[in-house]
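Missing here: one protein chain of the complex. Every other protein chain is in place.
Up next, chain A:
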Amino acid sequence: MTDIKRRSLLAGIAALGTGACAKIAGSETGQNLFDTAEDWHRSAQRALAGRQRLAPEYSPEDRSPDFKGNGSLTVDTPQYRAELTNGFANWRLQVGGLVEAPLSLSMDELRALPQRTQITRHDCVEGWSAIGEWTGPQLSDLLDQARVRPEANFIVFRCADTLYGRDYYESVDMVDAYHPQTIIAHLLNGEQIPEKNGAPLRMRIERQLGYKHAKYLTGIEAVASLDDIGDGRGGFWEDFGNYQWYAGI
């Protein structure tokens, strides 16, 4: 066989294979298979690591010299610019949804709560990692204060930033919401979180990838279902790019 012929044969076989793959991926059965595999990964990881097992914590000298900013690097509104210059004096965090006692907290009120400091590794879905020290109150404290109703199954994080014209948001289930390392960070390496990393507030969901760690946080909402939020897939990247809702892999 000549080289050209062999090459076109190989290309043909490859195209057949990838064509079939595209068909599988586009079909409902294909999507169900992917979702099942994702569920199994989540169940297996939860079974092995338990609900409370911690992500590794590092010592100060292990921190990366910088903390890469990715996705939204700022919030492009005059209000945000004003907040940035006056140290977020008027920034408020709303805690609502399926709770008995909704909260609205200022930065000072958040700083007055019991704090957790943790040096953790941040893994981006793209593959890179950075290590930083985060400080803030535990989400479980806020949820207890607001008294989450039993019908709540998810916690949704509302953000000030937009990407590709959509509001950024994220969500986790109650296991990750009540995990001890799930904190609402206001300090990175002992200082106010830099603009590119989500000032003034950023969620830390330490056992999942970076896109779950919502930046520029404005609200926390307890909900029964994710169906009616955004496109119903539980987060900005989940809706916009079809990313996995469970980002433990």
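Quick note on the criterion: a contact is a pair of C-beta atoms (placed from the backbone, for glycine too) under 8 Å apart; a residue touches a chain by one contact, two chains touch by 3 or more; residues count from 1.
Just so it is clear, contacts and distances are computed from a predicted model.
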item	value
Hidden chain of the complex, named as in its UniProt record, picked from "Bax inhibitor-1/YccA family protein", "ATP-binding cassette domain-containing protein", "Cytochrome b/b6 domain-containing protein" or "Chemotaxis protein CheA"	"Cytochrome b/b6 domain-containing protein"
Residue of A:Arg42, A:His186 or A:Arg202 in touch with the missing chain, whole complex considered	A:Arg42
Omitted-chain contact residue, chosen from A:Ser27, A:Ser129 or A:Ser225	A:Ser129
Interface with the unshown chain - residue positions in chain A	11, 14, 17-18, 21-22, 25, 33-34, 37-38, 40-42, 45-46, 48-50, 53-56, 58, 62, 64, 66, 68, 121, 123-131, 206-209, 237, 241-244, 246-249
